[in-house]
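Here it is, the structure in full.
Removed: one protein chain of the complex. Kept in place: all other protein chains.
Note that the chains are named A, B and C in the order they appear, and that numbering of residues resets to 1 at the start of each chain.
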Amino acid sequence: MLELRNLSVHYGHKRVVGDVNLTLAPGQTLGLAGESGSGKSTVAMSVLRLLPRTARVEGEILLDGDDVRTMSWGRLRAVRWASASIVFQGAMHSLNPVRRVGDQIAEPMRLHGTPGSVRELLEQVELSAQKARAYPHELSGGQRQRVMIAMALACGPRLVIADEPTTALDVVVQAQVLSVLTRLVAEQDLGLLMISHDLSVLAQTCDELAVMHRGELVERGATREVIANPRHPHTAALTAAFPVIGDPAHRWAEQAPQPEPLLRVRDLVVDYGRTRAVDGVDLTVGHGEIVALVGQSGSGKTTLARTIMGLRKPSSGRVIFDGAPVPVKGAALKAFRRQVQLVLQDPASALNPRHTVRDAVAEGLRVHGIRGDEESLVSAAVERAELRPAELYLDSLPHELSGGQQQRVVIAGALVLQPRLLVADEPVASLDASVRGEIVALLLKLRHELGLASLIITHDLGLAWQIADRVAVMHQGKIVEQGSVEQVLLNPTHDYTRALLRAVPQV
Amino acid sequence: MRVKLCALLAVATTLGLATPPAAAEGRVILKVAIVQQIDSMNPFLAVFQSSTEVGRLMYDYLTAYAADDQRVTEGIANRWEPSADKLTWTFTVPEGKKWSDGQPITAQDVAFTYNLMLTNEVARTANGSFVTNFSSVTAPDDRTVVIRTKAPQVTMLALDVPIVPKHVWEKVTNIKDYANDQMPVVGSGPFVLTEHVAGQFIKLKANKSYWRGAPKYDELHFVYFQNSDAAVQALAKGEVDLVNRMAPAQFDSLKDKPGVTRNKAQGRRFVELLINPGAQTRAGEPIGDGNPALKDVRVRRAIAQAIDLDALVQRVSLGYAEKGAGLVPPVFGKWHWQPGESELRKFDPAAANAALDAAGYPRKADGTRFSLRLTGRAGRAYDEQASEYLKRQLGDVGIALDVRLVSDNQLNEATTVATYDLAFSGWATNVDPDFILGLHTCAQRPGADGKGGTTDAYFCDQTYDELYARQLSEFDEGKRVELVKQMQARFYDQVPAVVLAYENALEAYRSDHFARFTTQPAQGGVIMAQNGMWGYYGAEPAARAATSGSTWVGFAVVAAAVSSLLLAIVVYTRRRKATAGERE
Amino acid sequence: MRRGVRLWGRLGGAALSLVMVAVLGFFLFRVVPGDPVVSMTRGRPTTAAMQAELRAQFGLDRPLHEQFFSYFTSLLRGDLGTSFTFRRPVADVILERLGPTLLLVGTSTVIAVGLGLWLGVRAAWRRDSAFDKATTGVSLTLWAVPTFWLGMLLMMATGELFPSRGMRDTDTAPDFVSQALDVGHHLVLPSLTLVAVVCAEYMLVMRSSLLEEMHAPYLTTARAKGLRDDLVRRRHAVPNAVLPAITLVFLRFGLVVAGAITTETVFSWPGLGLLFYDALTGPDYFLLQGLLVVTAGAVVVMNLLAELLYGVLDPRVKVV
Partner (left out) sequence: MSRFNRAGVAGAAILAVAALVAVVAPLLISADELDVTRVTAAPWQSPGAEFWLGTDHTGRSVAVLVAQGAGTSLFVGLTAAVLAVGIGTLVGVVSGHFGGLVAGALLRITDFFLVLPALVLAIALSTVLPRGLGTIVLAIGLTSWPSTARMVRAQTLTIEARPFVERARALGGGHVHVIGRHVLPSVVPLVLVNATLAVATAIVAESTLAFLGLGDPTRISWGAMLHQAQLHGAVPQRAWWFLLPPGVAIVVVVLAFTLVGRALEAVVTPKR
């Protein structure tokens, strides 16, 4: 049905995709995996010739035997959506914000003269018919993604291309969307080309798996086979990046003895206007202990972290650090902030794009007026964050570094003040799979070498399994369950924890 | 659908705009450009010159000034007789004169008008100065008006007060809010006001029953212009028939324009340079911050001597002016004064230098003696240019000028509180010199609060004031002329101000539409801004050519452009539609 | 994502702005030096008593705070005082001149909006095409042109094709068609001047607004659905991009009224702008402050309307 022969795409002199050969038969499901920049989305877009004008496409793209590249525009438009449709990533932006979703679903049907009703399509994706009158912003992320799926099925295509359809969704929602998608593909006997950076998502939905790396197809085979026995080293790195909960091989944290408490949170309440974001939380982090705070977005975990940092005032309750309450202002607060450092989710935005690595790392020193040899302190911190040799990086600007390197700079910026606690908000979420492991290892090494305690905030149960000593599960502002990693993740007692664990796609 | 609509629109526009609107047929209209706003049509309130000008067309005064020599002639009254003690004046209103609504004009109307002003403060707003000396006005019968004054008054035949119809105005309860816009407005003049759209135009139609005879054309329109530049353009295009108050350059630009005749007339205006002689209030308190050096009459004379009046006339007025001398312009030949050989101050920088040295103002190291501010009005061409010349000429005698060109109101402010050293000013004069002479008496200086003055020269001279009082009660005209000339000589000698020039009134008209206008005076007189309505009243239409259709060419051009543009869009859209399927 | 326009907050803000406009209007023009009565009576035989009478008529003899109080209370009743120049209620004078300005500004805005948005869409959609380069270049140039100068040039260039002043000829036949055509004839040059300048801005705004949307993912979705290029533009890109442009149109409409000062001055168009210019030379306090209150008030109201309209047009913004 779909056949790519020697597909290459160039932007100017830059080759984005090189010599890709792929075939997909009706009813077949194929996962295309790869990290950002591996060219996987380019392949998807080239199928319907949606690449920008500046792209130079070579090779053949056969859709039902016709080469998309040489079709007339009229013919191409007839083929689009009727033969193959796309579920785009980020439904928020891929839906027109000022038109009702019903109209948007109906639009291709009118255009291609396909019979059918919006109501039926919405029912297929388990949405009520009233939602047709909604605007995209009135829907939740999962609902929007279902609208996208309904839209993709509107003209009864035989091939559906899904480009990162569940990225940015919470685990539970992701599971729901995936199940809708797989059910519909199976029911209607569609061909599915699914693109994702997340092997576990692909493993759950696709019979076959292809892995792309730097624009080339490096591996292709049955999903189970590829994951179990990766032949290409990159595939291996990708599989390793997704820890299997319960698998001791993926548990990197060594057991630590019960430590003395460093940070204690007692009955903490934080209100945002009328909403209660944090509702009576008790939490303890010991000296040198790594605690994972797990929850879905909106569960209040980020607010909790900000409050601990003293960036937000609690409505009631106390935060006790090293035996003393966290000060609320003045020099004492400043001194406290030396002790506790923050590592943010997206390193690219956590660094001022105008500041060099040196400036970024030294910022803490300058704020606190720490005298001494700034150069050597900065170098030491940078090398400690495993950017060696430091001189190579000190004068770089953030955009010259890769995501992993940027995150190391952020960590170095924290280390330079010799803190005792690191609060890391989704420290690996925005990193490519292969880099992720390195950062996790770095955090563990710092704990090992410096006795640095960490509070790691994440939605990723796998990460918690990999790194944490203890896990606290947060739901609607409350901590519903906490305890040692093994205890919580292997024998969950709370329903919510179980739901979370169920939703995690398994490789 | 869209395409059809566009096409339809194009056709409609073409048809619509290509047809010129019908001009009103068969009526002869005189269109006059005015630049000043009309403040009110209510003659008791209207103070702007433009309003007065229109008022003269609507209402006759008790007496009028003849067109040819400006002597007093018949107005509403045709005979007048002062009593022996000059305190009682009897005017006779003849039979047969009618208001424009057919009612007869009687002495009752005259008495009503004056009495309204005597009893109602608001009614004195515009012309109150004429009646301040009245003690009573009565009409013993329909033909006779008797005015009694408190003191003898020479200006009894120069009462510039519009006489209004009693039968209309007695119903007016609130003069202040009465706009006088019940069209057509009942009047006694040669024209009847029929329409007034503020800021756009004023329409009057000929009063067919005017007692002097109906005007020779049908309608008189005043068209409002933002500036004289636009008015001159409109004249050149034939949109208006008569323009005045032109700048010299504008006047020159019409020199060879076919169908346009220019009228260079002696004007009623003069421009002067005020020299702050140490301004004081009526009570004698100093006011303002004039340079004390100017209190010295020798310094003022030296300044006057250092100014080259001929150069100003030639370069600034481009020759369209006469060199200044006395306060009364030469257009009022009887009252005008020229210095004799002994009195004349010739332009003589050397003498001025010597005089200043002698007065005790030697040149300092930098070559200057002292510096003075020169205040003028920004945007008034004369001030802007003349200040350049004065700066240089006074610089030559060691007086540094700091030229300050300010807005109209700032200039007024500076002159009313005497915060100037030198300043440009100017006045329009009337047939009777009383006003312009009285302006420079001690009594015209402001009160203690700095308000209530009308002078801007702050002249206060015993000799002058005595002469003024004497001429005011001198009923022998020959003797009065002599007194008036003595006053001007005194003013010239004391130089509280230098009369720089009598500017010509520069006017032009479409001689292809109107063959001739009555000027006042007959020789070198003005058409507009007369002491009367002769210019408009006496206009004679030419053997009139039809209104040219040339202006409508523009319409046709636009119509063609618009429709071809629309057509192009239609075709373009069509063609795009046709190929749209095969393009991305 | 969801932005709310708090209706009461906006109304309150607008009301506060109006009050500030009123206060500013009063004090700003009281600082103007010069005695208006002296300006009025200049060059005429006037006595001190007559001047005092005039001052009393206009209430200028009362202390400033009394003047302000009476000004403010009458303002609330819609009374803007009495004009010195016209000796009529300021509100009447302004109302009389509102028509011509609305005609001029309205016509120009309609044409400028239509043309500007159309050109902007075309230019942005074919970015860097010859058409884009030409229209952008012309617009940038027109944007740099002082309005009055353009008006003078047009007047000089068209010579005798168009009337040089005003809104109508006085000798046109009184029937409606003739009058309308006459007004249209007079309208050509002033509106052309305004259109040229305003249109350029609309074009540039529409262009940049559409360029912002050009890479929006939903356009790719639309293309993938098989929509023709012009349909993608008309149905998807423009409805999104036109929102800021429409807001601008509303915002500008008020400002254009004020901006018509120069155009009206050059062409003696009997509207508010010309009135403003005339009032300045008085200085006609009450007229000036009335004009300021009315024009600034109009802008405030337009501003409010623009925000409310945005709430109607853009489903993401809710008026609460």
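Methods note: a residue touches a chain if its C-beta (ideal position, glycine included) is under 8 Å from a C-beta of that chain, and two chains touch if they have at least 3 such contacts.
Since the structure is predicted, the reported quantities are computational estimates derived from the model, not experimental observations.
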{"item": "Neighbouring displayed chains - absent chain, whole complex", "value": "A, B, C"}
{"item": "Listed residues C:I94, C:M155, C:L194 or C:L210, member touching the removed chain", "value": "C:M155"}
{"item": "Contact residue for the chain not shown (choose from B:V93, B:A139, B:V232 or B:V299)", "value": "B:V232"}
{"item": "Residue, one of C:L11, C:L28 or C:L64, that touches the chain absent here", "value": "C:L28"}
{"item": "Residue among B:R56, B:R124, B:K203 or B:R404 that touches the chain left out of view", "value": "B:R404"}
{"item": "Those residues of subunit B which, in the complete complex, touch the missing chain", "value": "227-229, 232-233, 236, 247, 249-250, 253-254, 311, 315, 378-379, 381, 384-385, 388-389, 391-392, 403-407, 409-410"}
{"item": "Interface with the unshown chain - residue positions in subunit C", "value": "13, 16-17, 20-21, 24, 28-29, 31-33, 128, 133, 140-141, 143-149, 152-153, 155-156, 215, 254-255, 257-259, 261-262, 265, 276-277, 280, 283, 288, 291-292, 295-296, 299-300, 303"}
{"item": "For subunit A, residues in touch with the removed chain", "value": "309, 311, 333-335, 337-338, 340-342, 344-346, 349-352, 354-355, 363-364, 366-368, 410, 413, 417"}
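By definition in this document, only the chains that are shown with their structure count from here on.
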{"item": "Most central chain, judged by mean C-alpha position against the global CA mean", "value": "C"}
{"item": "For subunit A paired with subunit C, centre-to-centre distance based on mean C-alpha positions, whole Å", "value": "51"}
{"item": "Mean-CA-position distance for subunit B and subunit A (Å)", "value": "84"}
{"item": "Set of subunit A residues in contact with two or more other chains", "value": "none"}
{"item": "In subunit C, residues with contacts to at least two other chains", "value": "228"}
{"item": "Residues of subunit A that touch subunit C when the two form their complex", "value": "45, 48, 50, 77-82, 85-86, 88, 90, 92-99, 107-108, 111-112, 135, 137, 151"}
{"item": "Subunit A contact footprint on subunit C (complex, rising order)", "value": "1-2, 216-218, 220-228, 235-236, 239-240, 243, 313-316"}
{"item": "Footprint of subunit B on subunit C - complex, ascending", "value": "32-36, 38-54, 57, 84-88, 93, 96-97, 155, 158, 160-175, 177-182, 184-185, 188, 228-230, 265-268, 270, 274-275, 277-278, 280-283"}
